[in-house]
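Take a look at the following structure, please.
Just one protein chain is left out here, and the rest sit where they should.
Moving on to subunit A:
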Amino acid sequence: MATSSHLLPPQALHMIRSQPSKKLGFSPFLSCAPSMNPILSISRLSLSHSVSKSSFSLDTKARREVLVRAEDNPEAVDANTATEDNVVEADEAKAPRKPRVKLGDVMGILNQKAIEVSEKVRPVPEIRTGDIVEIKLEVPENRRRLSIYKGIVMSRQNAGIHTTIRIRRIIAGIGVEIVFPLYSPNIKEIKVVSHRKVRRARLYYLRDKLPRLSTFK
């Protein structure tokens, strides 16, 4: 049933032809190719449209995903339109049908969710290497006062929720580098003070340079 074929990526069409109409487990969906068209809003409509026709017999538990990913929906749902001879569970009664989350996407979704939660509490500005930032940190033991750390961003390591930046500064004549997780609840404020033009992603060369280059008032 490729009625919404204008929305289907060619890979999904191929998959419908090749997979036999049976009760499919997880594996076929995990092996389907990632779609190339990121149509977010249209895929939502196509989801509700094609659910009313298809017999979605995969999911028996009440595991539904709120965050709908564009790649999943057209392929997961439209593959099941081919399995029309199966148990007609007819989930049309449950109107808001949320598609199944692939186990391979869970890590990405978890990181995204955690970042969203953190951004709601405190938005994180865009920070790149070469920015001179000021960070206000709350130490749990010393809750009355906020510690302030200023310095140049030497590197940024992207790791989902544990994205970190490395700040360098000369404090009392000694070069100090501190690593901050950007989405930590202890960081109360991050402010970009200024920017220095750099031509590197990691400024490790500052360790060998004069202290003057790492001094910030």
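Keep this in mind: a contact is a pair of C-beta atoms (placed from the backbone, for glycine too) under 8 Å apart; a residue touches a chain by one contact, two chains touch by 3 or more; residues count from 1.
Just so it is clear, contacts and distances are computed from a predicted model.
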- Under which of the names "Histidine-containing phosphotransfer protein", "Pyruvate dehydrogenase E1 component subunit alpha", "MOC2B synthase" or "Large ribosomal subunit protein uL3c" is the non-displayed chain listed in UniProt? "Large ribosomal subunit protein uL3c"
- Note on the structure: Of A:Leu103, A:Ile148, A:Ile171 or A:Val193, the residue that touches the missing chain is A:Leu103
- Filtering A:Pro123, A:Pro140 or A:Gly173 for touch with the omitted chain leaves A:Pro140
- Message: For subunit A, which positions touch the chain that isn't shown here?
- Response: 22-26, 60-61, 63-66, 101, 103, 106-107, 109-111, 114, 118, 138, 140, 159-162, 181, 183-186
